[in-house]
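Written below as structure tokens is the structure these notes are about.
With one protein chain removed, the remaining protein chains of the complex are shown where they sit.
The chains carry the letters A, B, C, D and E, assigned in the order they are written, with residues numbered from 1 in each.
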């Protein structure tokens, strides 16, 4: 914004840290699991920066680490954009104790949906098909050019996207943080980030929690397909119901391990009994 | 809400009244008509409670009765929920003269659409099909178990829904009413109930006013289907146009009987001339 | 509005001006071009009124003329409605120097979309088909009644619509202008007109900027249709991207002729190379 | 068929209507039930049940949802079963009678529900006069009329032969049917207009539009439940905006702890946000 | 064909263009009308009408809605009828000429409308210089150019034989056609960008998004009328919010009587809410 005081702290991410995040972003799916998805991978990429930012603040570091262990999932190639933005926001959070850190989570949540939508289209839809298409002729003739072409064509955009999205994410994040002068603007920003985050959560729950019911009855030639009735009341009823159900368990202050146990045992049981299944493909 | 002063008036609906509403709710469709639909049936169920609440206030009683004679339509089984909520709101209206009673109408209107959506799915879609499916084998063999199974299977949820939805509606209504302390909050509540009511009215007009035009011309082999053109401009144009047209008549301060006469005569004429018809199924 | 002071200036459009606008509205498409569309035709129809309103204010006249040369496009028959409204707003703008004239553009933009939707349905959909249908039998038999019936049947609504929509537009415009007493209300009105205008612009960009990409590749039997990928990311991506791209050029303070040159040269090049095309029909 | 049997069958026909009026849609109208009762009356329960089962399968998909009238499977099923049992016909024969009767009775139904509309202003007047019993009386009166309308002609038809029924059905001119359809289509507009008259204010007009447009364009795929969910969300947002901005508050307090939206605001603390 | 006839047919061709420019789409372009006029010129009205009727049926579905160019049924119909009448051909022969001409003239049309775009900055400059007559002159000039562009080649083609037309159509290289299509596709983006330049402010950006996204995703099923209705609803809501909250008012006065949304608020009373 034009009318903001020039502040001296506009600087790039330290080169070493930039490289850390860049390379560690490749391992984003390294500990993928159904609970936190890419959460631990995200934290792993953030760690060098977090250590620098909170070098003199152990409690702050712990909080920040917990924060970035939270559930995260997106196409891996553009993920450094989110990492860059998150680093800029953490810097702000450290510098300004009134900063509301839920904004960081909200911003991450807001970005993961749309960036995956775009990222999957490009990396799974376009670049993969393109790379394979160019390679397959060589492979069919037994030429070693096959795998080489495939890997090169795919990975040029893969590497470039990581590099530039990280640059872009960090500077963009800094820009937004700087533009929030007054405490009031900052609260408002947090709230509005929360709005985008909450809407993103709502839509991702509908899209990415793949619970359906395969229950079917046939009584004297009448087919009763439970999922059809559920859809009639409200599509995506099971995803939101189970998500809110688990949220309710968490709010009950049950130990998290207990909730996980319940979910796993419940999932196995309901699945084995044929009551729930994944998304119909 | 947690932080509301405990108030001494939290109590259940008197047992006798509870039973009245429960049983009278079965007659909800008893005087169904196209104008007020289940309005008179709703009033009938509310009457014992209204008499108790306004035992010393004749004008209040008349107003409340008019209010509950208003157009109402929903799946009958969960209707006691609305009755319970309405009783709680009437109690508030009596206790607090600044309470804006249009909120009562708005809340009823807000509930009837969604509860019908859910109710029809369950009672017409699921329970009826289930009951019939279980019964039909017996009936085909001439066994008396047929009708017995049908009626029992269907009516267990029918009775349970009525009983518990009444309980739930009343306590929920009380809860909301208690949480509105200040006059300001109450005005705001009325306005927001109006928002939900108005949106519900908009959608119900589109869904439940079944006016279409069967007009068709064929001039030198060109088929002109008037409804297609109407849909191109705005789907559900006739339902909203006629509804607003009648509203305009009502706003003209014509006697209501006159408006009804116009609607009936007009409906017969337009129907007989083939200009309007019901919803295409 | 009821509670507005009666103002003495409620009067009809001078007869001569009324006739001018009425007849000039027929030439609305007379200089149609892809850039301003009916802009010059609209200005032509407005000119007599603008001359009267700004008879003593050359700068004002120039501004108003520029304003009505702006891009405009709608079904021609009901266009006098917009002209009438615009005249009323210009009168207000002249009378009240604090009036924000962007409201005039916003109102025009708001009206052109919906009136075209309705107008095209009636004039292209209904009246044309009707006129042709009634005429074709005569023509097939070689009867001169063919063209006569066609022209008469079509032009009765054509002329009537122009006449009454002009009347309606002017009086409606006056009404709205009068109802805005305080400066505050006027600013708010401008903002809200801008809201409708901006939403209309958004939807018209999606509907009326007909840019698609015909790019297709077939590499070892895989068909890659670029438009499909674009639609997957965001439908109407090219229309909005090019529109915002051109806006960005305009914001760069390039001379307008330069921007036009870029657009034409770019359009020819991209078209000839098969990268862009018009809307798929 | 004895007069008593005819009267009893008339009462079964009335029962099917009462199912959907006074008896809370307990499902007495289903052909399995009416087949049983008619069989009982005519002394051949098991046959009645089988005929009922056939009609039931045919009418499985007919529901009575919404404001528009549907074909009357209750009386249709009753008379169909009775006709088949008395003529010694098969289940297939039953449908020959059941279908036209179901259509005819839908018409009667439409007519009656149009007629009951005229009672509503009467009820209004009774309320004005404070005549509480009178109001209730109108509710009962509707029941009584329905009882007669459904049982008497059925009994007569049963007693004097089912041939007449078809004559009646075929005798109604098309324009009368269309006229009645027109009335049934317009009357709900009246009901909703009266509701609008009560709850609408100028300030609520935009919300009426916001409810109408998606329903009109997307249609029944977007259920009333979906629109209601959106409506509640919008109402909560407006509630927050007014609450905060009348007091010129931020949407969130300076500490970052969010304010519960509908609480009184005085003693709220961030711990109990979700629990209460 | 005499020169005079050729010239007159050229004028009919121009008339069909003027139909959609200066004559307010009065429908002179329809083949029934042009068939009649061509018949009149060539001395065989009834044949001309019949040929017109055939072409009319073929082009019933072609409309000229929106910013994208459509095939030119006006000139197509004119030349088709003329060719058939002069060669003594049937109505079927007419279509052989009419179709390629309609396609060719669409191209000419596109070209001309792209060319007219260049006049607009010129008009702008004339306004700046206060040259009012000049501005009007440009409008007229467009008409004059169109007159020549449509009548002269038509007349020449008619006079020197219709064979040449096909040669021309086939002679245009594909890349030129595609290039012109590209221009016609991009120029509306310029028009809308200039409009955005005028009416948009940063604060209106969210509303641009709210209009664009549903149109983009749902497409033409959601008409501009539908989106405009939503837009008006949103504008009214924002109006109320600002009006109320600038004065820290409640949305409804304490008495429960609603405040009219757009009234000045001073003397409003609840009775006249709907009437004014």
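In this text, a contact is a pair of C-beta atoms (placed from the backbone, for glycine too) under 8 Å apart; a residue touches a chain by one contact, two chains touch by 3 or more.
Note that this is a predicted model, so its numbers are computed, not measured.
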| item | value |
| --- | --- |
| Chain not shown, its touching partners among those shown | A, C, D, E |
| Chain not shown: contacting residue from A:98, A:155 or A:218 | A:155 |
| Residues belonging to chain E that touch the chain removed from view | 201-207, 209-210, 212-213, 216-217, 238, 241-242, 245-246, 248 |
| Chain D residues touching the omitted chain (full complex) | 218, 221-223, 226, 229-230, 232-234, 236-237, 240-241, 244-245, 248-252, 258-262, 273-274 |
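Assume only the chains that are shown with their structure count from here on.
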| item | value |
| --- | --- |
| Shortest contact path, chain B to chain E, counted in steps | 1 |
| Chain separated most widely from chain B, comparing mean CA positions | E |
| From chain C, the most remote chain by mean C-alpha position | D |
| Geometric centre distance via CA averages, chain C-chain B, whole Å | 44 |
| Averaged-CA centre spacing for the pair chain E and chain C, given as whole angstrom | 11 |
| Interface hub residues of chain D, defined as touching at least two other chains | 60, 201, 203-205, 207, 209-210, 212-213, 216-217, 223, 225, 229, 238, 242, 246, 275 |
| Multi-chain contact sites of chain A, meaning residues that touch two or more partners | 222, 232-233 |
| Chain pairs in mutual contact under the definition given at the outset | A-B, A-C, A-D, B-C, B-D, B-E, C-E, D-E |
